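Report on one structure; see the data block that follows.
A single protein chain has been omitted from the complex, and every remaining protein chain is retained in its original position.
Entry: subunit A
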Amino acid sequence: MTAVMQEAGAPFGAALPSGGPAIVTEGLTKRFRGGQVAVDALDLTVPRGSVFGFLGPNGSGKTTTIRMLLGLVAPTSGEYSVLGLPQAQALPRVGALVEGPAFYPYLSGTANLARFDAADPTAARGTAGRRIAEALERVGLSAAAGKRYRNYSLGMRQRLAIAAALLGPRELLILDEPTNGLDPQGTREVRALVKEIAADGTTVFVSSHLLAEVEQMCTHAAIMRAGRLVAQGTIASLSAGLVARVRVETPDAADAARVLGTLGLADVRPGDGDVTAELGGHAPERINAALVGEGVAVRGLAVVRPSLEDVFVGLTGEGFDVDG
């Protein structure tokens, strides 16, 4: 079995997304003692090879979901499958970062990674040194490899946790808020690393409460709100539900609204100094010409494309509030 497992995790297998979704959950629910429902009937499908953003405000149940996927927390009800394998076989192929780094403060970076590598029953001791050095190199920690973890900065700790997730050949990487505590430079590096890993064919499941982050890194996303899944799909399909709008800046809002109406634009909303309407299939330059032709003073005209943020705010209400 050892050899078989190794090969499936090797670049051959990893490079070719196959064998169904990387993660599937059906009705996954966690009710903590005390009655708090952290995750409520979650139906999630994470396609192989995707970079999947798991988005939601703090307290929306992201970490609890990840803990269930890793077998740390038992679901109250529902089912889940990771890589379509039994847990003991799936986990060696999964690299994980859960709720921030946790290491032995009195050990060096290298010794810490050796400790977690020893806990993986499929990892070979003979190759541990090389794999640890490579993982440290990959996150840019080689220079601090011999330093005690106690003396690492927050950013270095976060990098070490990512290095631990990269100790072996992985088919799935689960990263819970990987850019927490990183400076803008570190955040960019993590994003680049995620793209690099995804380019190798590894599925990346990354949770975040930061929208921009998911928008920049991910091919797919799911949005959580108070333990419930409110939307999931490709980034494009998520924002497809919202239509592009045209926004005209003008002191003659009423006139402009009338013109847009006669042009056949839907949902015309005159505001204070501007008018917006659904763009539909209309060409912006024709709208502009029509407005000017009718004597409307156009100060500016813009097409507003919906961003993931609009989807997020539309679905979760206030957006970044903490969920109870």
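Here is the rule we use: a residue touches a chain if its C-beta (ideal position, glycine included) is under 8 Å from a C-beta of that chain, and two chains touch if they have at least 3 such contacts; residues count from 1.
Here, contacts and distances are computed from a predicted model.
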item: "Phosphate-binding protein", "Quinol oxidase subunit 1", "ABC transporter permease subunit" or "3-methyl-2-oxobutanoate dehydrogenase subunit VorB" - which is the UniProt name of the missing chain; value: "ABC transporter permease subunit"
item: Selected residue (touches chain absent from view) among A:D120, A:D183, A:E294 or A:E309; value: A:D120
item: Hidden partner chain, residues of subunit A it touches; value: 1-8, 10, 12-13, 16, 18-19, 32, 67, 70-74, 85-89, 91-92, 94, 96, 98-100, 102-104, 106-107, 114-127, 164
